[in-house]
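Just dropping this structure here.
One protein chain is absent from this view; the other protein chains keep their places.
We just call them A and B in the order they show up, numbering each chain from 1.
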Amino acid sequence: MYIYADNAGTTKMSPVAIDAMTKCMNEVFGNPSSLHSTGQRAAEVLQKAREDVAEALGADFNEIYFTSGGSEADNQAIRSAALFGAKKGKKHLISTKIEHHAVLHTLKKLEREGFEVTLLDVGADGIVDPADVEKAIREDTALITIMYANNEIGTLQPIDEIAKICKEKKVTFHTDAVQAVGHVPVNVHAQNIDMLSLSGHKFHGPKGIGVLYVRKGVPLFNLIEGGAQERGRRAGTENIPAIVGMAAALKEAVANMDENMVKIAAMRDRLIEGLSTIEHSRLNGDAKKRLPGNVNFCFEGIEGESLLLLLDEKGIEASSGSACTSGSLDPSHVLLAIGLPHEVAHGSLRLTLCEENTPEQIEYIIKEVPGIVSYLRDISPIWEELEKGEKKHVI
Amino acid sequence: MYIYADNAGTTKMSPVAIDAMTKCMNEVFGNPSSLHSTGQRAAEVLQKAREDVAEALGADFNEIYFTSGGSEADNQAIRSAALFGAKKGKKHLISTKIEHHAVLHTLKKLEREGFEVTLLDVGADGIVDPADVEKAIREDTALITIMYANNEIGTLQPIDEIAKICKEKKVTFHTDAVQAVGHVPVNVHAQNIDMLSLSGHKFHGPKGIGVLYVRKGVPLFNLIEGGAQERGRRAGTENIPAIVGMAAALKEAVANMDENMVKIAAMRDRLIEGLSTIEHSRLNGDAKKRLPGNVNFCFEGIEGESLLLLLDEKGIEASSGSACTSGSLDPSHVLLAIGLPHEVAHGSLRLTLCEENTPEQIEYIIKEVPGIVSYLRDISPIWEELEKGEKKHVI
C-alpha cells in the first residue's frame, strides 16, 4: 500500500489545478503589462483569478497581492508592519513561540535591527490564550502576528478573539494562514483580519505562489522593488499560470470544504484513536481544536527519523517534528513550546491527511505503526532504562 | 497574419519546458525537505536541475540559488552586497542610468537608507564605457551592478572588461543578465562575474522562477527569511516544477544558441534595414552590439501607444518605451539616457524577435509600419509643425 500522509508538507496538485495551469502556459503566455492582445488577454485572466481568490477569502480583489509563496508573504507582511510602526515610534512586535520559521526568523532579524519582540507562550494544548495577547499589548505595539493553524500540531488559534482585541486596541493583526486556507473556513473581513498569508501548494495548488491579503487602508511596503506590478507593491512579471492554478485549486477546496472537513476529520479521529492504544504515546495539540487532517504523536523512547524511514519502507509517507529532517539538530520548537522535554520531542510523528486518503489507509497505518514503534524501542537504550525504571516515563 | 514580437516582454513557453513542468506537477510533487520517498525523489530532481542550470552558466551547482524571478534576484544581490559592504564601512554603489527598475528602485531605496549611488551615463550608442566604471570606483565602493544586455534597446554591455576591472579593484560585480541568458553566451566563471540574475520566462521557460548565481566566497544575505531551503539563503518550499521547466528551457536555449543567434540576427538586421527607410526615424542603441532579437526605433512626431494599438490591429504584437503603456507618464529612462529629447522618446517601438519568428513576418512588419506611422503623423499636430518648419526635426 502507498499512502501519502504528509499533506502539511505539501500536497499533490489537483487535476483541475494542473489543467488550468497547463492551459494557461499554452494559451495565455502574455505579460499582463503589455498593451497588445496577448498581453491584455493575460491581464484579464489575472484579474479573474484575483477576483476568485478574493471571493474565497471574503476580501476585495484589490486587497490581494500575489507573492511567490507563504514565506515571502509572511516576510513582507511583518517587515512592512514593523517599518510603518517604526515611523510612528512603535517598535514592539507580538507573536507566539509556535510560529513557522518564516515568521520567527523575520522577527529575530527585526530584533537585531532594534525592534522588541514578545513571543507568547501557548498552553499544553498548543493554543495561545487571547488574554495573554491582550496583556502583552503596549502603547508601542506595531503588530501582532499569530498563525491561524499550526503546521506541526495542527492547533487552531483563537483568531476571532485575537483579531477583535487587535481591532479594539488599534494594533495591526497579521495571521499566517498557510495551513488553514482551503481547509477550514476563513473570511478576512468578517474575522477582522488586517493581513493574511497563504500558499498555493498547501491546498492542491501549485508551488511557488502565494497571497498576501492586506486590508484596504493598511499600508504595505515592498519586499521586492522594481516594476509596478501588484499595484506597485510587488515587482516581478506576474506568474499567471501559477496564479490561475492556485485560484482554481482554492475555488475547488472552498467548494468541497464542508464535505471534506467531515470526511477528513473522521479519518483523523480514527487514526488518533488507533495510535492512542500504543503505550507511552501522546497526541500533541488539542484533540478537537485542530486541523481536520492533522495527527501528531509522540512515542517515548524512539527518535523520529528512524520511525519515518521505516514507515516509508511500508509505503507510509509521513513527517516528524524531528530535527534531523530539517538539517538542524534541535527538536521542534513547537513541541518544546507545549512543554515536551527534549527527549520526547525527538520522537514525534506527524501524519497529515487530505480527502484523497481512505479509511483503508488509516487502518493500514494503525496496523503498521505499533510494530515499528516496538522495534525501535527494542533497540533503544533509552527505552531500556525507562522499562527498568532507571528513568521515569514522561508520557 | 499574427506576429508575436514582444519576446523581451515575455516568451511563449517551449513545448519541452511545458512537458517537463507538467510531468513534474503530476509525478514529482514532493517537498524536497521531506525524508520520505516522494520528498527524496523531489530532492533528486531539484539537484539535477541545479546541476543543469549551473552547467549552462559555467558555474558550480552550489553557486545557484533559485528565486521567484529576475526582480527578486536583483533585489537580493544588490541588497546583500550593500549590507555586507556596509559592515566594512563601504557604502558606495555603482550602476548605470539604463538599468531595469528592479535594480534602479533597489538602489534608490538604499540611497534613502544612507548609501551613496553613482549612476553612470552611457554613450549615444547605449553602451557604458569601462573607463568610466574604473574612474567611478572608490575606496568605499561595495558593489558594481551593470546589466548584461538592456531590455529596451538591447545593447550588450562590455561585461568582460568591467568584470576584469572589478576583479583587479576587488569590488563585487553583479550583472542583471535577465535579457542575455539563453540568447548570447554567458560563462560566469570565465567572465569573472561574482553575481548574476536571470529569469525563466525570458527564454521560453516558465514565469515566477529565476536564478541568482553567487560565486563561492561571496557572502549572501536573505531577502526572504524562514526555512533552510537553498542552503539557508532563500526560504520557501522549492518550486520544483518551475525549476525543472526553467532548466529544460535553458538547456534547450543553450543547445540551439549558435544556430538561433545567426537566424534571429539576420531577421533583426533585415527589420532594421526595412524600418530605416521611414524618414525621421532612428534605430536606438548600437546597431551591432545588441541582442540578436532586439529592434528599437523612434519615429518623430508620433506617440508609442497609438502605434502599438494600431499594429495590434494588424496582428503585430510589439511594445514601446512609451510612458503611456506603463501607467507612468515619463518616457523611458533608457531613451532619455541615450540623449533623446522627451518628445522623441515618446515615439518608440520595440520589436523583439525569437527563433519562432519568420522572414515572412519580418517582411509583413516592414510593409505595415510605414503606413501606420504616416497616418499617425498626419493626425499629429507636432508633425505639422515639424513639416512646416516651425519646429526643427531632431532625427
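Keep in mind that, in the parts below, a residue touches a chain if its C-beta (ideal position, glycine included) is under 8 Å from a C-beta of that chain, and two chains touch if they have at least 3 such contacts.
FYI, contacts and distances are computed from a predicted model.
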(request) Pick, from "Dihydroorotate dehydrogenase", "ABC transporter permease subunit", "ATP-binding cassette domain-containing protein" or "Fe-S cluster assembly scaffold protein NifU", the protein name that UniProt gives for the chain of this complex that is not shown. (result) "Fe-S cluster assembly scaffold protein NifU"
(request) May I ask which residue of B:24, B:45 or B:382 touches the chain that does not appear here? (result) B:382
(message) Can you tell me which of B:52, B:152, B:252 or B:303 touches the chain that was removed from the display?
(response) B:303
(message) Touching the hidden chain in the complete assembly: which of A:40, A:260, A:358 or A:374 does that?
(response) A:40
(request) Just name the one of B:19, B:60, B:343 or B:363 that touches the chain not displayed here. (result) B:343
(request) May I ask you to list the residues on chain A that touch the chain which is not drawn? (result) 35, 40, 43-44
(message) On chain B, where is the contact patch with the chain that was removed from view?
(response) 301-306, 309, 313, 322-324, 327-329, 331, 342-343, 346, 379-384
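In this section, only the chains that are shown with their structure count from here on.
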(request) Could you tell me the distance, in whole angstrom, between the mean C-alpha positions of chain A and chain B? (result) 35
(request) Note which residues of chain B are touching chain A in the complex, please. (result) 4, 6, 9-13, 18, 21-22, 25-26, 29-31, 33-39, 67-72, 74-75, 100-103, 105-106, 108-109, 199, 201, 206-209, 223-228, 235-242, 305, 308-309, 311-312, 317-320, 325-328
